[in-house]
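Please see the structure below; I have some questions.
All protein chains but one are shown in place.
Chain lettering (A, B and C) follows the sequence in which the chains are written, and residue indices restart at 1 in each chain.
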Amino acid sequence: MAQVYFEDIKVGDEIPQLKKNCSTQQLVLWAAGSGDFYQIHYDKDFAQNTGLKGLIVHGALKNAFLGQLLHDWIGEKGQLRRFGCSYRGMDEPNQDILCRGVVTKAYADGGNHFVELDVWTEKPDGKKTSPGTAVVTLPSRS
Amino acid sequence: MADEFEITDEMRAQFGVDSAPWTYEVTTTSVRMYARGIGSDDPVHYDVDFAKSQGFRSIVAPLGYLGTPVFLPGKNDPTFGFPRREGGPRLNIPFKGLLDGGTETEYFDVICAGDVLEESSHLADLKLRDGPRGKMLFVTNESVYKDKATGKVVAKQKLTSIHM
Amino acid sequence: MADQTYFEDVKEGQELPPIKITPDKSQLVKFAAGSGDFNPLHFDEKFPMLKAMGLSENIVHGRFKYAQAGRLVFALAGYKGRVKKFGVNYRGMDLLNKEVTAGGVITAKRQEGGENLVDLDIWTQDADGKKTTPGTATVALPSKNS
Partner (left out) sequence: MTQATNSVITDEMRAAIGVEGPQAVLEVEKTNCRMFARSVGHKDPVFFDEAAAKARGYRGIVAPPGFLGTPIFNPASGSGGAPGEMGGRGYSVPYKRVLNGGTDYEYFPEADVICAGDTITARTKISGFEESEGSLGPMLITRRETTYTNQHGKVVAKMYGTLIQY
């Protein structure tokens, strides 16, 4: 993907979306990667005993998806300064999770070119399950 | 077709043909994770200071664990993690069924966290047997693990798959 | 870890203290994480291959059982002994949440190349006592005389 520059973007722009769909295997891979072995993410009976309908996607995995969304967008010359989200809704395995971001602010400060964004994950019906914000720096053409 | 299957000279010619090498890493976190995975609470797998006090270089890899293959997206199997690499034996096996037949590990040194191993595998054995439901082909591949720093062989592992 | 076992301490026919474990899903997921084998056969009860095998419950990784046999052999070797070789065959499946017992018996003692070697039959057995993972092992033990 071509490097994005500060001059290329303006407030209101949406960055390229990232679509995810977690298999049960991916949830177990995430347990391995994150060290979070809480059973509600891979043991259906356990999840149902806690009152859930079934397995749910780790909130931190959706957060990490937003990290990927930003990492892939800013390219080799961009830097991720801050990102995160609130956990407002649950996602299930084998259902699309769309990761999105919109530029809310762009400014230069101390030689760095900052871009602030609203980022979130949404379900197929458009409900935002993990709304958050991010700050990145982009290279400048000047 | 499977009923008429016989081991051919062409197949036997694959014995000893080494695959391209792949790097396996043994790290403190990977050793601890494996030890947790098998339910061991032996401190020699978790506590670096303790392991050193017992004469080991670092925490000891539990038996059966020979490191984690370097994972590169697109180059490793997404489920099993093993490398899909060039070289090595190519067998055209007509059987559909596949079972994991067995694992045997031979050790020439203790494997500890911090070790970086270079693994290469080759076809070690082919056996055709008559089973209750027809012919069964036993394929044994042997992986040889060398310490990358010293070149010394530290372990050999044979994996047998049963095709039927 | 128990005290070090020496070559002089063991005799032919001696059984090793068994290791018992009842792997639940969390245990098998941790094993997937440790071993790198993320086959859903071991954690997803809806995985199609499971149904094709006529099973409704996840099966234990063969390598998990191999590792239990490994724990048994490692416990015999102690920190001063060295495991030379251990292997098993996978003859039967074990199911999630059922007890797996690793056991072993000493079949021979011998001295070779300056080493004090102990040969063993090893296995894991399922809750019904069926040896689903039989095998053999060789361990070098330290001697009290050296």
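Just so we're on the same page, a contact is a pair of C-beta atoms (placed from the backbone, for glycine too) under 8 Å apart; a residue touches a chain by one contact, two chains touch by 3 or more.
Bear in mind that the values here come from a model prediction, so they are computed numbers and not experimental data.
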Query = For the chain that does not appear here, which of the shown chains does it touch in the whole complex?
reply = A, B
Inquiry  = To test your reading of the contact rule: which positions on chain B touch the chain that is missing from view?
reply    = 25, 27-30, 32-33, 36, 41, 43, 46-47, 68, 70-73
Note = Note that chain A touches the absent chain at residues 20, 26, 29-30, 32-36, 59-61, 63-65, 67-68, 70-72, 76, 79-87, 130, 132-133
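In this text, only the chains that are shown with their structure count from here on.
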Remark   = By C-alpha centres, the chain nearest the middle of everything shown is B
Ask   = Between chain B and chain C, what's the gap in Å when you average each chain's C-alpha atoms?
value = 17
Request  = Identify all positions of chain C at which a residue touches two or more other chains, and write them in rising order.
outcome  = 30, 32-33, 38, 40
Key: Multi-chain contact residues (two or more partners), chain B   = 33, 79
Sites on chain A touched by chain C in the complex = 23-25, 28-29, 31-32, 37, 39, 42-44, 46
Key: chain B to chain C touching residues, read off their complex   = 30, 33-40, 42-44, 54-56, 62-65, 68-69, 78-82, 99-107, 110, 158, 160
Ask   = Considering the complex alone, what residue numbers of chain C touch chain A?
value = 25-26, 29-30, 32-33, 38, 40, 43-47
